[in-house]
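Mind having a look at this structure? Questions to follow.
Note that one protein chain is taken out, while the other chains of the complex remain in position.
All chains are identified by letter, namely A and B, in their written order; residue positions are counted from 1 within each chain.
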Amino acid sequence: MHGPAALQLTSEGRLKHLLTTEGLSKALITELLNTAESFLSSQGQPVKKAPLLRGKTVVNLFFENSTRTRTTFDIAAHRLSADVVTLDIRTSSASKGETLFDTLKNLEAMQADLFVVRHSAGGAPFFIANRVTPNIAVINAGDGTHAHPTQALLDLMTIRKHKGDPANLSVAIVGDVKHSRVARSLIHGLRGMKCPDIRAIGPGTLLPGDLDHLGVRAFHRIDHGLAGVDVIVLLRLQKERMTSALLPSEREFFNLYGMTEDRLKYSRPGAIVMHPGPINRGVEISNEVADGPQAVILDQVTNGIAVRMAVMAMTISTQQDLVS
Amino acid sequence: MHGPAALQLTSEGRLKHLLTTEGLSKALITELLNTAESFLSSQGQPVKKAPLLRGKTVVNLFFENSTRTRTTFDIAAHRLSADVVTLDIRTSSASKGETLFDTLKNLEAMQADLFVVRHSAGGAPFFIANRVTPNIAVINAGDGTHAHPTQALLDLMTIRKHKGDPANLSVAIVGDVKHSRVARSLIHGLRGMKCPDIRAIGPGTLLPGDLDHLGVRAFHRIDHGLAGVDVIVLLRLQKERMTSALLPSEREFFNLYGMTEDRLKYSRPGAIVMHPGPINRGVEISNEVADGPQAVILDQVTNGIAVRMAVMAMTISTQQDLVS
Partner (left out) sequence: MHGPAALQLTSEGRLKHLLTTEGLSKALITELLNTAESFLSSQGQPVKKAPLLRGKTVVNLFFENSTRTRTTFDIAAHRLSADVVTLDIRTSSASKGETLFDTLKNLEAMQADLFVVRHSAGGAPFFIANRVTPNIAVINAGDGTHAHPTQALLDLMTIRKHKGDPANLSVAIVGDVKHSRVARSLIHGLRGMKCPDIRAIGPGTLLPGDLDHLGVRAFHRIDHGLAGVDVIVLLRLQKERMTSALLPSEREFFNLYGMTEDRLKYSRPGAIVMHPGPINRGVEISNEVADGPQAVILDQVTNGIAVRMAVMAMTISTQQDLVS
């Protein structure tokens, strides 16, 4: 394997960082999802406390603010009994003129075991993974418009739980696919899982140009795009982008692409509706669908804890075996 | 039982949330205080570590900033071995347009066990308790001018420790009773404990109109109000309100109502002086009284840790029994 994906795997193909879902094999994704499910109780809730990471130090390196994502990593780390240190990088040494490289070396010297990295620039977690010492794992918690691999894994976990093997499913992603790291990572994950039918639905301005290359079919009309799908993934409309004239108004978006009970009927009966959150009610989704029986949005959140526990446990385990 | 108080009790009368002291029975308050005392060592200090909430996740939902109160809840939760997640709600998804309802549902999906809620709007913790799933406890850490029940319980604990059963005591509350959630919750708690003589002392503009209804006697002159009381509860003067012409100047307030050694003599010998903190020296209280032998203000703080441990332990225990 070549390219960025190779950086996250050992020569035996074990996961030592999680930077991207691009290039992950079906076997490895399946192992991740199975591990995540092992952290769920028989009631479908994450186990409350496991000693797997006792004595390990997880450092949150959030260059971009995200209370929600940080909270899920915090909870996952605490459930594995790790210590958690959060650096608000905007008020720390970075502002004193220290280079990112030196900040990293300092954290290493404090014996951090795992960096959770969120950055507004695509590629930052790769930069970091390239430079840390061999015994530190790096998890990408979202970098620019590039990737959000733990979100993609929790999406795959949710799909598999509710609809079975993605190799037998049709999946539609609706909204601003072009600027969405969630969409990009999910597409790579679905391809890794051999999903035969991946669709992107949205106006031309919001669909990326390389969909063909990604094995994704583009639809501008939602009735066409949803026809017969098993899984509908809604994306959050980034209101910041609307000022740039790339997006229609909220009302116009809802009129064209908002998920309503009527539109849900285009899909296969029993199709599930997903959303990475936080949802904009009345923009991407109607109240009826958000609170209806086909929405699995909150189950995604629950699975997100389990997936993050799995990624932390697996990468740190790989790093330990590498060192010892 | 009807009204808001009913929301916090099971049909058997056990505490599943703590939202208000209004309507709490003497039996239940006594159980809470006894539980709190069981968390104090023989030296009168809270026990340092109990495994009661191990694996439980306590979420601080502070919509209103309060370092002091949040810190006491943090310490109480840590002493019970819980994991604590603090959401600074002002910088989180709430600002991304997500509804409070959706934020709550997300936290539930992350398997929170207890919400500690502080909000500038009266009623917010009730709104939340009404909407959470059955296995989550909600503790009101102060809502608007409405209620601050853990403060009232620590006040009752302090009164009982120093002066015995409130059913045999006279208690005077001095200052801005009208706008004080501390006063309101304490009055309800004292009534629940069958305190026969509750007094409010302050200028007419700072005493609420419904004192009769609350079973409280109003006094405008502090010498009259303090005559023969066993317990003096001073309230913090909210400087914000002074601009609104509701309050006299700080100096004028101290001249009329400030607790001095001379005024203390109006009360019964050995009367205790309480204050929820932070104190304004020279406004509500003189240095001599604040640092004198009758002040139990710091013991209130100590008891506050034990009371919060008791409330967390009892509500989560109730929720667990409800689910299982």
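Assume a contact is a pair of C-beta atoms (placed from the backbone, for glycine too) under 8 Å apart; a residue touches a chain by one contact, two chains touch by 3 or more.
If you're wondering where the values come from, they're calculated on a predicted model, not measured in any experiment.
Shown chains touched by the hidden chain across the complete assembly: A, B. Listed residues A:10, A:41, A:99 or A:130: the one in touch with the omitted chain is A:99.
Among the residues A:54, A:239 or A:265, only A:54 touches the chain that is left out of the figure. Within the whole complex, the absent chain has one touching residue among A:7, A:87, A:218 or A:298, and that is A:87.
On the side of subunit B, the interface with the absent chain consists of residues 45-46, 48-49, 65, 67-68, 71-72, 74-75, 78-79, 239, 277-281, 298-302, 304-305, using the contact rule stated above.
Touch with the hidden chain on the side of subunit A covers residues 54-57, 83, 85, 87-88, 91-93, 96-99, 102-103, 105-106, 108-111.
Going forward, only the chains that are shown with their structure count from here on.
If you average the CA atoms of subunit A and of subunit B, the two centres end up 42 Å from each other.
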